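One structure is given here, and the rest of the page talks about it.
Other chains dropped; remaining ones untouched in position.
Going by the order they are written in, the chains are A and B; count residues from 1 in each one.
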Amino acid sequence: MAAPQRSLQRRVWALLYTGGKDFTWGHFAVVAVIIASLVLLAVQTEPGLDPDMRRRILLLDAVIPVLFGAEFLLRVWAAGADRTFSGPGGRLAYFRQWVVVFDLLAFLPELIVLLLFPEVWATARWVRLFRLFRLLKLFAMFPAFREIGQAVRDAGRRLAATAAMAGVMLFSSAVLLYVVEADAQPDAFGSVPRALWWAVATLTTVGYGDVYPITTLGRIAAGFVAILGVGLVALPAGILASAFAERLGPRR
Amino acid sequence: MAAPQRSLQRRVWALLYTGGKDFTWGHFAVVAVIIASLVLLAVQTEPGLDPDMRRRILLLDAVIPVLFGAEFLLRVWAAGADRTFSGPGGRLAYFRQWVVVFDLLAFLPELIVLLLFPEVWATARWVRLFRLFRLLKLFAMFPAFREIGQAVRDAGRRLAATAAMAGVMLFSSAVLLYVVEADAQPDAFGSVPRALWWAVATLTTVGYGDVYPITTLGRIAAGFVAILGVGLVALPAGILASAFAERLGPRR
């Protein structure tokens, strides 16, 4: 009896793992379910949606955490086909992997809410944030994503230094504009936290246009801040990009 | 009789092909016609245009797909001067090139509409989109453009990973802002698809200013999204740029 079961375990293992290097049909199915579930998530928030339709979507949506839970159990069981994770010690080693945390987060929080408070699950808006955790499965599955994490670590010191610089720039800009513009526009620049909203919108160059200086002094200050700061806030991304480019190599 | 014709074919071939490496007078003529046709396209949409003028422009515009059709036939015929494409097997080989698809798309769809439904061709706005296909001829003609395509393939894995990250960021930001801002601004953030419009405008740093968070929580969430996400959405372009720079070499 042991041989066929082991053989089945092996085949499931091949479908779900294969070293994480190739794109298997198991990968494809999981990605398809994640994308479908995100489309469902987007559609069900539309206020103009037919209530009947919404109920059917909610039912479909409730299936997904159950599905991912089942996939997780299958994955744990199939891992036994790998020598590293067979035997009781192996099981423990499996749960010590950090990808398991991502796999668990992808269904467990939502499943708990769904089972214990189905009313909350169906109506509360914040529960939908849990569904974003499904995206974490992608990071657990594809090595390319994991290399993003490693690129962050590679560029660690540079990234930390430029991110701190960006933070200093954001805060200093907010204080500066608060000092020069607070009297003219108390609503938009009347306190440092308020001026921070302007600083974020300006230094990321988003520039919604809901807040901007109107006094001459404020515009001079904002002009200097914009010219100096725009590059600074873009630095961490540039450093991350080059670290990432180095890691993945030029031609793959 | 064969010798002079072959000689003519050779001369037309030299004019239209020459290995695609140099800029021939044939290239120049095609580029001039494309640019002229785009100017015509732009001008004829002006509502203040004199109706007589519009009629004359339309007539001129109708000539272009016919011209490009003729150029295509000439190109097919001249290709016979090249050994690879002479003989019946060569003709087939010619049509298997993917640049031929671009050459065909540049005139065939519009020519079909022009011949079968001249009324639609003259008035329907969406037909004008077909005229953009003329720009595809540029890609077929200049090797530098083709190298863009190859740069995309070079950076394939990196590009796919960062593009997926950008997609995840866009969607997650939209869900987050929908959760925190939907009550305050149901029109702008009342559903995930609506919040996606905000997310695109913010993370590309366009920031039109038609939608932006107004609650304190929404601004905090938007601030974090902007600082983290702005770099992420710019990553694919940076990666493509370095792949492209590598391919074309530093000094040519």
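The definition used in the following text is that contacts are C-beta pairs under 8 Å (C-beta built on N, C-alpha and C of every residue); 3 or more make two chains touch, one makes a residue touch a chain.
Just so we're clear, the structure is a prediction, and the values are computed from it rather than from any experiment.
Visitor: How many subunits, all of the same sequence, make up the entire complex in this structure file, 2 of them being shown?
Guide: Every protein chain is the same sequence, and there are 4 of them overall.
Just so we're on the same page, only the chains that are shown with their structure count from here on.
Visitor: How big is the rotation, 0 to 180°, that puts the C-alpha atoms of subunit A on those of subunit B, in steps of 5?
Guide: The superposition gives an angle of 90 degrees.
Visitor: Distance from the CA centroid of subunit A to that of subunit B, rounded to the nearest Å?
Guide: Inter-chain centre distance comes to 31 Å.
Visitor: In their complex, what parts of subunit A are in touch with subunit B?
Guide: Within the complex, subunit A contacts subunit B at residues 38, 41-43, 45-47, 125-126, 128-129, 131-132, 135, 138, 142, 144-145, 147-148, 166, 170, 196-197, 200-201, 204-210, 233-234, 236-238, 240-241, 244-245, 248, 250-252.
Visitor: Would you tell me which residues of subunit B are touching subunit A in their complex?
Guide: Subunit B residues touching subunit A: 154, 156-158, 160-162, 164-165, 168, 171-172, 174-176, 178-179, 182, 186, 190-193, 196, 202, 205-209, 212, 219, 222-223, 226-227, 230-232, 234-235, 238-239, 242-243, 246.
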